[in-house]
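Dumping the structure here so I can ask a few things about it.
A single protein chain has been omitted; all remaining protein chains appear in their positions.
Let's turn to chain A:
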Amino acid sequence: MDILTARGLVMTYGSTRALDDVDVTVGAGESVAVMGPSGSGKTTLLHVLAGILRPSAGSVDLAGTDLLALSDAQRTRLRRDDFGFVFQSGQLLPELPAEENAALPLLLAGAPRAAATERAGGLLRRLGLAGTERRRPGELSGGQAQRVAIARALVGRPKVVFADEPTGALDQATGREVLDLLTSVAREHGAALVVVTHDAGVARWCDRTLAMRDGRVVSQFTAPVGGAR
């Protein structure tokens, strides 16, 4: 069953077409890598799918909800409650310890503090961060900080996790470790995953890969069962 369906997406900036008639579907629990060179439109696609940008034309549907029919405030709430995000860096609040950083979406949604930090702590331990719950981002390595960001993205049990170059600031070995955790923990939580990357290695961790060029999806292929993982 598809959880996210986008049809005929067009995004223009002046005379530039960042997205040129793009159709994308993401199945529930499926992981999709979006690849392509710089300027191919992959980050724009991620922002449109996540309801951050409003496309010039086309539609985005999340489990029966038309994203483009929602108000700005409704889309903000939807991003908080139904989506999770992992960016390249710079998303953790320096003043909060790891478990509060991870619990932030639940706290923002009004969850009781004890329950929120307990759930975040469980996720951090699942991500191999036992013992670092009270550390602040400045005391964590780049890989540890990205794992806290993954915990934060998944803590609210989102339907879809969007990751924009999540390993861009990490060395290769740490990047692979982080990707492995991101895909497997998202799968355990039943969350679909959309990863934007220009690293060909990332595709090996995903069920399907979309290749983009000049704002169009030029090819897509599905990983063999079991993949190269």
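By our rule, a residue touches a chain if its C-beta (ideal position, glycine included) is under 8 Å from a C-beta of that chain, and two chains touch if they have at least 3 such contacts; residues count from 1.
In this section, contacts and distances are computed from a predicted model.
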item: Options "FtsX-like permease family protein", "RagB/SusD family nutrient uptake outer membrane protein", "Archease" or "tRNA-splicing ligase RtcB": UniProt name of the undisplayed chain; value: "FtsX-like permease family protein"
item: Residue of A:R17, A:R80 or A:R213 in touch with the missing chain, whole complex considered; value: A:R80
item: Absent-chain contact - pick from A:A63, A:L93, A:A130 or A:A200; value: A:L93
item: Where the missing chain touches chain A, by residue; value: 47, 50, 52, 73, 76-81, 83-85, 87, 89-96, 100, 104-105, 107-108, 113, 136, 138-139
